[in-house]
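Every protein chain of the complex appears in place save one, which is left out.
So that you can tell them apart, the chains are marked A and B in the order they are listed, and the count of residues begins at 1 in each.
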Amino acid sequence: MPIQYYIALSVCLFCIGIVGVLTRRNVIIIFMCIELMLNSVNLLLVAFSKMYNAPAFAANPASTVGIDGQLFVFFIMVVAAAEVSVGLAIIVMMYRNTHSIDVNFLNRLKN
Amino acid sequence: MGVTSILFWSLSALALISAIMVLATKNPVHSVLWLIVVFFAISGHYILLNAQFLAIVNLIVYAGAIMVLFLFVIMLMNLNTATEPKKNLWMKLAGIISGGSLFLILISVVRSSVDMSQKSALVKDGNIGLIDTLGKVLFNEYTIPFEISSILFLSAMVGAVVIGKKN
Partner (left out) sequence: MNAIILSAVWGVIMMFSSILFKNKGAFKYIAAIGLIVLTVANIANTYGCDFFNINTHEMLRYTRFGLFFNTIAFLCTLIYVLLSGKEIEKHGNYVAEYYALIFFVLCGVSILTSFNNLLMLFLGIEILSIPLYILTGSDKRNLKGNEAALKYFLMGSFSTGLMLMGIALIYGGTGSFQIDVVRSATLFGTFSGISFLEVAGLLFMLVAMAFKVSAAPFHFWTPDVYDGAPTVFTSFMATVVKAAAFIAFIKLFEVRIADTSAVINWGMLLSLLIIATLLIGNITAVFQQSVKRMLAYSSIAQAGFMLFAVFSLNDFAKEGLILYAVAYSLATIGSFAILAKMKDITFEGFNGLAKSHPVLAATNTIFLLSLAGIPLTAGFFAKYYMLASVVKTGHYLWLVILGVLFAAVSVYYYFRVIQAMYFKEGDAQAEDVTPGFKIGLIIVAALIILVGIYPQVVLNWLYF
């Protein structure tokens, strides 16, 4: 598969995520859109890792060129899991106090 | 058109459509379910690229753990009905326009980077995505970041307890 298809696909997913962050007001959906952005990055990294592996694999099947990209994905997943646990704790804390999951809840309280 | 390209295009279409549905649905529970579909499509791409370990981990961690956490919080707050306040239409339009222009810029970057046009990703083959190769590199060259990520988990754990516990 040409690498440009993969780049275009993950850029597309990334931009859908950004549009979601900018247009929705529900905190949980914003947070899910951020997860979507991270996933598109993961896909891009795996595709690049296979792109760098392709010539090396042809020369030597045991070569590990390009494995860095896949290991980076591993660490992104680790960090995403940690972030989700903290983020959902913050959302629950907020919901306990305000019974709202609107991003601009304080502005709304002022009005 | 071989089997690989049919799989590639159908998985890509599935991923894009369900990503748009994540934004378009009003009900947060439906959003979560569509996002899980996106994760499955991306896992399919990983299998196509022969990154088997990541494909499984992606399902276990994202679809299995993170999304269940999301669903759990949504159920806990009883948000399964659409109660989202309306956002200003102009703000929405501005968000869509800025996201769209970023997309156009990035696509033009991809198209104009000539060094990429010759290259392709190795599909269905290669063994860097297999668990023994990944594991060897992870525990040899990547030991330091592996250990350091444990500090990250520790701080997230302390934080979730500090924030989540009632006084």
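The rule is short, and it goes like this: contacts are C-beta pairs under 8 Å (C-beta built on N, C-alpha and C of every residue); 3 or more make two chains touch, one makes a residue touch a chain.
Fair warning: this is a prediction, and the values are worked out from it, not measured in the lab.
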Chain B, residues in touch with the chain not shown (by the definition above): 106, 109-110, 112-118, 141-142, 144-145, 148-149, 151-152, 154-156, 158-159, 161-163, 167
Residues in chain A touching the chain absent from view: 3, 7, 10, 14, 17, 21, 27, 30-31, 34, 37-38, 40-41, 44-45, 48, 51-52, 66, 68-69, 71-72, 75-76, 79, 82-83, 86-87, 90-91, 93-94, 97-98, 103, 105-106, 109
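What we mean here is this: only the chains that are shown with their structure count from here on.
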Centroid spacing, where centroids are CA-atom means, of chain A and chain B in whole angstrom: 5
Residues on chain A engaged by chain B in the complex (per definition of touch): 1-9, 11-20, 22-26, 28-29, 31-33, 35-36, 39, 42-43, 46-51, 53-54, 57, 61-62, 64-67, 70-71, 73-75, 77-86, 88-93, 95, 101-102, 108
Residue ranges of chain B touching chain A (in the complex, touch as defined): 4-5, 8, 12, 15-16, 19-20, 22-23, 28, 31-32, 35, 38-39, 42, 45-46, 48-51, 53-54, 57-58, 61-62, 65-66, 69-70, 73-74, 76-77, 79, 84-85, 87, 91-92, 94-96, 98-100, 102-103, 106-107, 110-111, 116-117, 119-123, 125-129, 133-134, 137-138, 142, 145, 149, 152-153, 155-157, 159-160, 163-164
